[in-house]
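Please read the structure below before turning to the comments.
Shown here: the complex without one of its protein chains, the others still in place.
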Amino acid sequence: MKVKEKIIEGLLLLCGTIGVFTTVGIIWVLLSESIGFFTRVSIWDFFTDTQWTPLFTEKHFGILPLISGTLLTTLIAITVALPLGLSIAVYLNEYAPKKFRHYVKPCLEILAAVPTVVYGYFALMVVTPILQKFFPEMSGFNALSAGVVMGIMIIPLISSLSEDALFAVPKSLREASYGMGATRFQTSFKVLVPEASSGIIVSVILAISRAIGETMIVAIAAGQQPRLTFNPMVPIETITTYIVQVSMGDVARGSIEYQTIFAAGLTLFALTFLLNNLSFWIKKRFQEKYE
Amino acid sequence: MYKLRSENVNVHYGDFHAIKDVSLDVEKNSVTAFIGPSGCGKSTFLRLYNRMNDYIEGFKKTGKIYFDDVEIYDSKIHIEGLRKKIGMVFQKPNPFPKSIYENVVYGLRIQGMKNKKMLDEVVENSLKRVALWDEVKDDLKKSAFALSGGQQQRLCIARTLAVEPSVLLMDEPTSALDPISTAKLEELIYELKQNFTIIIVTHNMQQAARISDKTAFFYLGELVELNDTKEIFTNPKKERTQNYITGRFG
Partner (left out) sequence: MNNSKINQLKDNAFKYFGIGCTLFGILVLGYFLVNIAIEGIARINWQFITSLPSRIPGKAGILPALIGTLWILGLTAVIAIPIGVGAGIYLEEYAKKNRLNNILEINITNLAGVPSIIYGLLGLEIFSRIMSMGGSLLAGASTLSLLILPIIIVATRESLKAVPKSLREASFALGATKWQTTWMQILPASSGGIVTGVILALSRAIGETAPLIVIGALAYVPFVPSSPTDEFTVMPIQIFNWISRPQKGFIINSAAAILVLLLVTFLMNGIAVYLRNRWQKKVKW
């Protein structure tokens, strides 16, 4: 009996450590292939060269164009998602009737449940043609429509996390504000939002991290042309798109092209890792405030 | 002969000193009541006997506790085996979210008993002993949650009796029950006394006076007084006991 219990506990512990193995695996895989890459390309060039052309005969390995493409689409997405998401959070938290909330929240969740390849289709086939009516010079692949659609996708991420943060504000503060004769609007934006700001910031950081790692929307709608620009009308390429682009083709293992996707992946991982940990850090400080 | 003995028991939860140097012996086939204000350590002490405190973060114990002259905190003790012999009934009825039948046989199932006839017999006997059989014999497959609070608590006792313990620990078993169910349960405790050693933690001093042979008064983790129930309630030796039973604090 005792032995059986111990065996089971051991097996469960093994399951519990799967996360550590995954993390170690990710870091090891990214580093080991990237080291191969950086023996051939200097880190200096990687971060300063303004061209990324590993698949051409004249090769350049400057990650900046991919980073700029990634940041551009992310910036557009957040510009769409933050005002909408925060307004939804405030509305649902302070204004909405209970019944409305009950039915609307699962609907918002659907936005996050739709596969991203479907959003890619929307960006390319629906949003781009609409935008082209306003901006005739816009190309078929561009950062704008990919960013906008991505923004719509991450609305629920910002709205639900921000709503939680608003909800966590002590009731006494809210009552104090109403007691002074403040309206819901004033209470929300002068008391609740500032009070919940760290929670809201966390939601935005997580949304940024999600947008940076998003792949299919940009791979379908933003193009495959790495270029160092912040013009949202022209085709660009993100880090994730580049990895997909190379994976779709036939590259030999050990070749420099193969290694580039791990160097690009390492850059992406580092970015999201930093953002995620920043959000943990803020969250932890925020929790301490109310304890 | 004492069924349960304890010598100089101290319990700490982290920095909190919950039980302070308590020595207390319990006679066989008697009812002992633990009384005292909330937070006095009476429940903590009760839960030492079946080692239910082991799961609490930061729990530490010194001193010795004997069950039939065996030290129950000895490293060789088989905790699950100990709990089969020392049953426990909780403050709130806590039946499993299963049928009445499955609730009663759970303790036997985990010991690996599969014989349907024997299980049926145990169910009937256990439910009869708690005077629940006539009320539920046609509904054994029904969910235990369908029963009333008092019935649920009696079911929980039946479930405990099914594994044939010799000691019953009861942690405020009537605090969630209405007066009629409480009276029925007290009657039951009185009958069970013939075959079991019972320790009951209670908030209700009248209850202690009605059903127990001995009463132990706990205060701030200390055992203030242990004596025959009659003595405690009519002629307490300590002033703190006097104050408590006359309702000056608590």
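The letters A and B name the chains in turn, as written, and every chain counts its residues from 1.
Quick note on the criterion: a contact is a pair of C-beta atoms (placed from the backbone, for glycine too) under 8 Å apart; a residue touches a chain by one contact, two chains touch by 3 or more.
It should be emphasised that the depicted structure is a prediction, and the values quoted were computed from it without experimental measurement.
Undergrad: Which shown chains does the chain we cannot see touch?
TA: Over the full assembly, the chain not pictured touches A, B.
Undergrad: From the list A:F38, A:F167 or A:F273, pick the residue that touches the absent chain.
TA: If we include the chain that is not displayed, A:F273 is the one touching it.
Undergrad: Touching the left-out chain: which of B:R83, B:R129, B:R154 or B:K184?
TA: B:R83
Undergrad: Given the full complex, what residues of chain A touch the hidden partner chain?
TA: The list for chain A reads 1, 4-5, 8-9, 11-20, 22-23, 25-26, 29-30, 33, 83-84, 87-88, 90-92, 95-96, 104, 106-111, 113-118, 120-122, 124-126, 152, 155-156, 183-186, 188, 206, 209-210, 212-216, 219-220, 240, 243-244, 247-248, 253, 261-262, 265, 268-269, 272-273, 275-277, 280.
Undergrad: For chain B, which residues reach the chain that was dropped from this view?
TA: Residues of chain B in contact with the hidden chain: 50, 52, 55, 57, 80-84, 87-88, 90, 92, 94-97, 106-107, 109-111, 156, 159-160, 163.
Here is the rule we use: only the chains that are shown with their structure count from here on.
Undergrad: Based only on mean CA positions, could you tell me how far chain A sits from chain B in angstrom?
TA: Their C-alpha centroids are separated by 55 Å.
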